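The complex appears here minus one protein chain, its other protein chains still in place.
Entry: chain A
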Amino acid sequence: MNKVKHLIEPDDLTNSEIESLISKGMDIYDNPKNYSDVCKGKIMASLFFEPSTRTKFSFDSAMIRLGGNVIGFSDASTSSTSKGESLADTIKVMSFYSDIIVMRHPKEGAPKLASMVSEVPIINGGDGGHQHPTQTLTDLITIKRFKGNITNHTIGFCGDLKHGRTVHSLIKTLSRFEGNNFILVSPKELRLPEGLKYQLTKQYGTKFTEVETLDEVMDKLDVLYMTRIQKERFFNEEDYLRLKNSYILTNDKISNAKANMIIMHPLPRVNEISYEIDDDPRSVYFEQSRMGVFVRMALITTLLEEAK
């Protein structure tokens, strides 16, 4: 079997590979015409064993903008794994029908299994609560576009930091780049998992502080990364009532933030960012989802190029 490169988790990419994907993504953003037929004649299989409209369409759009074609499914019940076929068999066969495969699967580790049997590059579009590397690339290219670089920032993460896989991957990856430090804002019960904190400190010497409310740190942030926080995640009503307002972003809340701070969110949001914030020039979450298409275009072309 050919040795092809896959993207299963952010750690599959070196820092310089990440940087070149970001700059390629920026180049595509600036000059989309130059890339409109670089994937002509190529087929991307988009295998969504679990629905995720946003991620699926972001990938499909990326491939189509590159002049390629897309086949696949967006619901496991239409795939033969629902008849009991092993995932390995599905992937093996799909890798004969396509040049690159992007997959989302509810089981953690499924893309890794896929990468072991596939003849073509596998891109992990999310596996359970485990990894979502293209969201991380999306976040990084957004920071690059709006802040100029992905180093030397103070990044605040706010919300449910315990269950948020987008947060976990992004912190780990940003820790690999120089000078970044983190302020973690969450209720005590929803702090970053101990294992991850241990890993960050031990492996990267990451600097972070943990607080419970946004107000005390707002003026220090270069980037504010909001995530969903649900009422049912709280351990008691009292804590919820006490903290609820401190996690909902309003104009008032960001009044003392830096003028060049950016507000990010992996979307979809529920109520953690009020609509009045959308007009603030610091809000970049919609641009963030747009940048996701460009970085995915960069990723697809790069993996296809390397698989030749």
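Observations
The rule is simple: a contact is a pair of C-beta atoms (placed from the backbone, for glycine too) under 8 Å apart; a residue touches a chain by one contact, two chains touch by 3 or more; residues count from 1.
To be clear about the criterion, contacts and distances are computed from a predicted model.
This figure omits one chain of the complex; the name its UniProt record holds, of "Chemotaxis protein CheA", "Carbohydrate ABC transporter permease", "Aspartate carbamoyltransferase regulatory subunit" or "Pyruvate flavodoxin/ferredoxin oxidoreductase domain protein", is "Aspartate carbamoyltransferase regulatory subunit". Of the options A:Ser86, A:Thr151, A:Thr209 or A:Thr250, the residue whose C-beta touches the omitted chain is A:Ser86. When the omitted chain is restored, the residue from A:Leu113, A:Met226, A:Ile277 or A:Ala298 that touches it is A:Leu113.
Shown as candidates are A:Lys56, A:His130 or A:Arg228; the residue that touches the absent chain is A:His130. Taking the whole complex into account, chain A touches the unshown chain at residues 86-89, 105-110, 112-113, 116, 127-130, 195.
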